[in-house]
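Take a look at the following structure, please.
Only one protein chain is missing from this complex, and each of the others stays in its spot.
By letter and in written order, the chains are A, B, C, D and E; residue numbering begins at 1 in each of them.
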Amino acid sequence: MTAAIAVGVLTAGGFFLLLRPGLVRITFGFVLLGHAANVLLLAAGGLERREPPLIGDGDRAGMADPLPQAFVLTAIVITFGITVYLLGLARAEHLAGSGSRSGAGPGGPAESAEPPR
Amino acid sequence: MVVVTVPELLGHVLTATGTALVAVAALGLVRLPDAYNRANAVAKAAALGVVCVLLGVLLLMPGVFTAVVLGLGVLLQLVTTPFAAYAVGRSAYRSGAPLARATHRDDLGGAPRDGGW
Amino acid sequence: MSAPALALPVAVPLLAAGVLAAYPGDRRVHRLITSAVSAGVLALSAALLAGSLDGTVRSLSMGGWPPGFAIVFAADALSALMLCVSAALVLAGLAYAAGTGDDASPRFAPLAMILSAGVYGAFLTADLFNLFVFVEVMLVPSYALLTMSGGRARTAAGRIYLTFSLLASTLLLAGVGLVYGVTGTVNLGELAGAARQSTAVALAGGVVLVALAAKAAVVPLHGWLPRTYPEAPPAVTVLFSGLLTKVGVYGIIRVYAVVHEGTGLRWTIMAAALLTMVVGVLGAVGERGMRSILTFHMVSQIGYILLGLALFTSAGLAAAVFFLVQYVLVKAALLMCAGAVETTYGTDRIDSLARREPLIASAFLVSALSLAGLPPLSGFVAKLGLVDAAATEADHLAVGIAVGVSFLTLVSMVKIWSGSFWGGEDPSREEPLLRLMARTAVRPALTVPALVLAVPSVVLGIAAQPLLTAATEAAAGLLDASAYVRAVTR
Amino acid sequence: MSGEGGTLVFALAAMGALALLSPALDRRLGRDTGYVLAVGFLVVAAVLTPAASTALDGGAVTFSRTWTDSPEISFTLRMDGLATLFCLLVLGVGALIMAYCPRYLTAGGRHGRTYLLLTLFGGAMLGLVLAGDLLLLFVFWEMTTVASFFLIGTGGAKAVRPAVRALLVTGMGGLALLVAMVLLGIAAGSTDLATVLRAREEVLDSPLSPAIAALLVLAAFTKSAQVPFQFWLPGAMVAITPVSAYLHAATMVKAGIYLLLRFSALYSGQTGWSVCLMGVGLLTAVLGAAQALREHDLKALLAHSTVSQLGLLVAAIGVGTTVALAAAILHTFAHALFKATLFMIVGVIDRQAGSRDIRELSGLMRIMPVTATLAGLAGLSMAGVLPMIGFVSKESLFQGFAGADAFPGAGVVAAALAVTASVLTFAYGMRIFYGAFAGPMLQRQLHEPSWAFIAPAAVAAVAGAVLGPAVSVLDPLMRQAVLDAEPWAVPPYFAFWHGLSPELFLSALTIASGLVLFSERDRVDRMLQRLPRPDGAAAFDRVHSAVLGAGAVVGRPDRSDSTAAFLARPAAALVVLGCVGAFAVDGPGIRAGAPSDPVDWGVLALLAVAVAALVRTRSALAAVALLGAVGLIVAVWFLLAGAPDVALTLLLVEVLTAMTAAFVLSGLSPRFPRPRRGVAAAALAGAAGLVAALGTLALTGGRELSPAGAYFLEAAEPETGGRNVVNTILVDFRGLDTLGEASVLAAAALGLLLLLPGQPDGTAGGPRAPYGRVLGPAHRLLLPGIAGFSAYLFLRGHNEPGGGFSAALVAGTAVAFGYLAGRTGTRWLSPRPLLAAGLVLGAAVGLAATALGDPFLTPFTIPVPGGVLSSPLLFDAAVYLMVLGLVVTVVDRLGAGPGEHR
Amino acid sequence: MTARQPARLRRAAVRWARVVAFLGHYGVRFLHANVTVAREIVTPGSGLAPVVVEMRLRCRTTAETTVLAHLITLTPGTLVLEVRTEPPTLFVHGMHAADADRFLGELGDLEDRLLTALRPPDSRAARGTRRQEGNP
């Protein structure tokens, strides 16, 4: 139940940010969506068993399903790589924007960076 | 009937004290008048609080691994807190965060800025 | 049948990417390595294809762990065929990139290798989560290649491409998670027919299908493709056209065939197919630039492939597979022509190309006619197969739309031809530009790949039977997935 | 399959070879290539003669090979009487046109392409009439369309639009034909033409039958320029005259006629078929003739005349009686002769006098008597005057129309309309002759063209004149053709003289009325010019641009620059899917999941607060901070879910993301752009969130531990020696996922290097050291600790939380820290070596197993001094290198502010 | 073993003793400051009297300055905002400095004790008292 609500909250927040202007905010939206997907994956493993799957540290019967955790680890790292690239693209947009004549990026000036204060 | 040993009791006391200190820090974040006072009070109070919590946890979960990890944690906390606080304070001043009206002396206000540290 | 070599299409390009990243120096060495690797994959996949024509499915449990717990790679006729055409396209695309100079950066070759590894992996894996991973392995280099060297238009396109792909990926991940949540497995073999037995699985699989549909540019999730592909460097558009959305389509076909066993969503898929065909072709008709028209057509062509899937008959699936394979080559040839013009003349809004560039014009013509489905070219056999299959199923609406869309395809190809290849000199053009154009000509390095890729349009039309045989075998494997399932679960 | 069957293939191949040869010939012989090709056409005709004679004896010659199995196309050629007739037209008229070309085409020019296309067209047309398979027929049909397009296109810039119109109109018909053929194949159970034509009952009983007929008719109407598609044909006259004569008078436009004749075996006598063909055909005949009568351009006049004549043919086929069919067949032949002649003559006039406009031409009879005579012969044939073949065929047509029985009174109406068209025909025939040849001579220095130029026209004209009286020569051909069109027919014999029949009366009426019209030509002309001119081409263009406009509208949303416009669609798709799911999944599927830990609710509440704050804020720094807070909260949730590895990695990733965002934001505004109100965005996002929550609720938590999960918990320690099960999955059981994700990071890093070119393989460390003097000591102090921590995580990862990812991320924080502290990295701590080494090591470790004969990524050990090195550890090291490589790249390329970027 | 060995040992012992003494002093000060600040936060509106003062240093080396700034900052109620090198100066934010000079004096006392602990026992600098140039 809590997992589902968490997924819902993160998804709603993520999508809202996705639909806002500005690449950085969009990127943050993706971070939230990534969290949502990860929570969902762990929930998919079942949350009745919550012992960390570390052999020898506890009762194996209570251990959480390790496979979704491995999935989540993989997904987190992939999302990280893409997030970082997105932020790099934000920098590239800024560079492309400041290097050209109009200064207004696609979608208007609101989309690109305002000059630093 | 729950039997509580002395180290456990001490552990609980320490964790409670620590948590209380952290809570106090949070209260400071609410109540103190400007960013400087907040930075000044919060970081330090919270640091002490977390140190207490860590020590308390060590008493509640004695062991070599916990001792090493928590010891390192305490040390790291004490070493990093001032660096962080300094960074916060300096950036606050440099970004022009206003001083509370109660501040009755500001030597830095007239001082020329240099490259500094 | 276990085949240790199944890992090579993924591992060797990655190894090559590492080597190429380590030695950024000589471009010729880069070209040599990438070509050798791609040619090797092509040879391997041809061998796999030949071996799969009797219904044999080769598989490989990674790490030697028991299937079901390990990630399993499997090559049936469909996978082998996709692998084959992808490798061929990578080979041609790299040659073309050498011509356009898009491979100038020392990062190009390693990125292209990682991309190809992702594509190959996606075609081979029988594991849904692993599919997600390989889709990402394919996409992340594509982000870099699309936005290569920055610039305003490219970063703007890159932002849309990247964010949309990322959203689709997230959706895919969530779908895979839900599938695991319901079934406790992500192994396709263990999921065989699961959607038929449980609505919950069908729904979770539906999320996966929607995500794949977004990656395949199925209407209404298509807009990103025509918006962004034309902005990519010409050689990159060529690579993308044949690889990226095809993975999405392949995924849809495989998941729908194995997990849904071709039931349950037939009308949804049919509706999506028809809508995709129509919207795609109308969009293409309304575009102006050569590459814009061509990229919008990709959407429409995806619709054709889905039509075959929606029919889910042997004839329909075979036609879809045949369509997919030949269309990859046709579209690449067309984009090569457009890119060659753009690279050489600096614009694709140009006239009298038939006179200026007879060879490019020939390559374009053959491919465009094939795309429009005119006989005796490959596109004709493909479209005939689909129309025939739809008519056999008495799906006359589909027949009508398929034919109507084919007509509009002709309209748009004629638009390009009459505008850019015929048509007089634009009198408003400035004199220096005219003189420049008179002196300029497309270099052989750009002409040859386009001509070479135009050949399959003819060959796969006139001698269609070998590919049809393979496609029919692939269709058989989709209709009855039991051999595939045995291979990946045993 | 007889040897004669082979000759059919040989004939087609020869046409193809001639076509391909023609550019080379053109380089050698220039425009005289046409003579070679004419001979070639005749040779091909000769080759076909034995087959033709067999066919005329009633024994069709066939050749068949399978082309494809599914869809089933067979390369079947079949020569029967009907095919023979059309072969004769294609090759005979073709030879004449080829012989005409050399003198018509400009000397010294390059005509290879024209010859190639003309010959190719001839081949395609030959294939079309010889095709013995439904789909093969379509194949050749489309090839003629395409050849026509390019041949019209030889007319230069002004020809572009007409060529496009012709292509699209006939192309549309072609697609109708395709569908017709496919449906017919289904209805008849075969695509073999002969089989299908024998299956009249099955086809007519099939529910598909009306659709097939309609599609066939549509195809024929477009190709044969029937109303309302007729406009493309006059437009096509921008092509050079040989093209007009060959394609757009004698052969290609007859493809529609051929099609209707061919499928008369199925549909002849069906009321709908008859009414449609007769109605449209006669309308076309009258309108076309009227249009011809008011043209001044001779070529345009001939074009409209062709339209009109085709209308008569279509109508006659529609009548469907044996007499009418026979008439149509004969008239097809006659029309080819006189129309080809007239076109060639007009070409001659054009070349000799420099104009085709009858207002500029006059009196050519005096200086070009031979030409005039030939024109007269052809004109008379067209007008249906004795003793030309046109007379015979027109008489037959009248006879046929009079016998129409599709509905009561059909004969009278049809005959009346046919006569009307013929009257107009007579009038415009006179108009041609009188306009060009009669009257005073206006132009000096004109002379009779060379004999070579007019010889081809002469042959056709004389043939038309001779074959009138000798029409019975054609009987074997015509009768067999009629039999092939209507197998049940008793074909009539043609006679030059029928006696004083009603048809003769109609002919006389026609000529008399025509003469009246001609004598009153000025008044008629004025009246006709006042009539509205139906401009089909303009209408077509309007539809065409409307379609293009509609396309532009359809594509408009996808030209947007707004990212949200694109991202909203998957969100909406998700919502739709959720709605569908809400109906599809019933209650029992939903479980409340695990009994929630009360702490869960606290975490959840916090999460909601943090997310709400994050989406609302416009402060960039607040967003970074709140994003970090959300990360911390989610990490706690992961801890509660028993996933310490995940929590650790998330934490590290979260911080590196925040740092990267801080690097990037330092070049941007501290305030995010002010968005619009975003009610729609909020609604969509809310709906998507709801769907996601419900989906999670419904589809997770409803089952026991999965077999895979149980296996990993069971097998991890005995099989891999690792106690951290998650890590064993990453490096042992599912190493391929890990290799993939590490490759993703490598690609992201390489991509950043490509996107943000900086100093080549620069080392980490920005040009500015903001906290150098303070953080420098801290860095020195902490670096060994961080390195040790990283090493610990790496080495113990198999047993405790940690592993290559988190270890490398920890090392990455040291790099980032070093950047902030102004301490540059060492030489090897640069992106390229790290990424390269990681990729190579990862792939190599996996491939080593392959080399050892095991599946990819099978674990193995390497003995080293003091123990063994296990391959999973090496694999993890590869991951470590790639992750670190990415972090180093980020710091290298994003750490420097945008102003400092080169 | 040389004759100077005992002297070195003694010096080391003295040094360690001073360090321990300093740490003890600092510990008491640290805890006291914590209590003060906590009380300040919990009880509303009492003795908050913030200042930003300039503190000229006797510290010479980077290490000395770093450690001093570190210790001042670690103490609740005092926070270094700026560090300057020419001349060595700290700008310190204090929360409870109704008397700014007294506040500076306390900081100077801490510096003295620190330098005493850090510098070798025989160093002249370590033995010196507050510099006369003082604070403004």
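List of remarks:
One rule holds in what follows: a contact is a pair of C-beta atoms (placed from the backbone, for glycine too) under 8 Å apart; a residue touches a chain by one contact, two chains touch by 3 or more.
We take it that contacts and distances are computed from a predicted model.
Look at the chain that isn't drawn here: its UniProt entry, checked against "ABC transporter ATP-binding protein", "Multicomponent Na+:H+ antiporter subunit F", "Nitrogenase protein alpha chain" or "Peptide/nickel transport system permease protein", names it "Multicomponent Na+:H+ antiporter subunit F". Shown chains touched by the missing chain in the whole complex: A, B, D. When the full complex is taken into account, the listed residue touching the unshown chain is D:Val810, out of D:Ala180, D:Val810 or D:Val887. Per the touch definition above, the residue from D:Ile389, D:Leu417, D:Met659 or D:Leu713 contacting the chain not shown is D:Met659. Contact between subunit B and the unshown chain involves residues 12, 15-16, 18-20, 22-23, 25-27, 29-30, 35-36, 38-39, 42-43, 46-47, 49-50, 53-54, 57, 60-61, 63, 65-66, 69-70, 72-73, 76-77, 80-81, 83-85, 87-88, 90-92, 94-98.
In the full complex, subunit D contacts the hidden chain through residues 598-599, 602-603, 605-606, 609-610, 613, 616-617, 619, 621-622, 624-626, 628-629, 632-633, 635-636, 639-640, 642, 644, 647-648, 651-652, 655, 658-659, 662-663, 665-666, 670, 770-771, 775, 782, 786, 789, 793, 800-802, 806, 810, 813, 816-817, 820, 897. Although one chain is hidden here, its contacts on subunit A can still be listed: residues 50-52, 54, 57-58, 116-117.
Assume only the chains that are shown with their structure count from here on.
Shared contact partners of subunit A and subunit C, listed by label: D.
Measuring from the average of all protein CA coordinates, the nearest chain centre is that of C.
Greatest centre-to-centre distance from subunit E is found for D, with centres as Cα means.
Each chain gets one centre point, the mean of its Cα atoms, and the points for subunit B and subunit C are 57 Å apart. Spacing of subunit B relative to subunit D, judged by their CA centroids, is 70 angstrom.
Between the Cα centres of subunit D and subunit E there is a gap of 83 Å. Shared interface positions of subunit A, i.e. residues touching 2 or more other chains, are given as 18, 23, 26, 36, 40, 43-45, 67-68, 71, 74, 78-79, 81-82, 85, 89, 92, 95, 106-107.
Residue positions of subunit E touching 2 or more other chains, listed in rising order: 69, 83, 85.
Contact residues on subunit D toward subunit E in their complex (touch as defined above): 773-774, 777. Touching subunit D in their complex are the following residues of subunit A: 1-28, 31-32, 35-36, 38-40, 42-57, 60, 63-74, 76-85, 87-92, 94-95, 98, 106-107, 109-111, 113-117. Within the complex, the subunit D residues that touch subunit A are 561-564, 567-568, 571, 592-597, 600-601, 603-604, 607-608, 611-612, 614-615, 620, 623, 627, 630-631, 634, 637-638, 640-646, 649-650, 653, 656-657, 660-661, 663-675, 678, 681-682, 684-686, 688-697, 699-701, 703-706, 708-709, 712-713, 716-717, 723-726, 729-730, 734, 737-738, 740-742, 744-745, 747-749, 751-752, 755-756, 799-801, 805, 883, 886, 890, 893-894, 898, 901.
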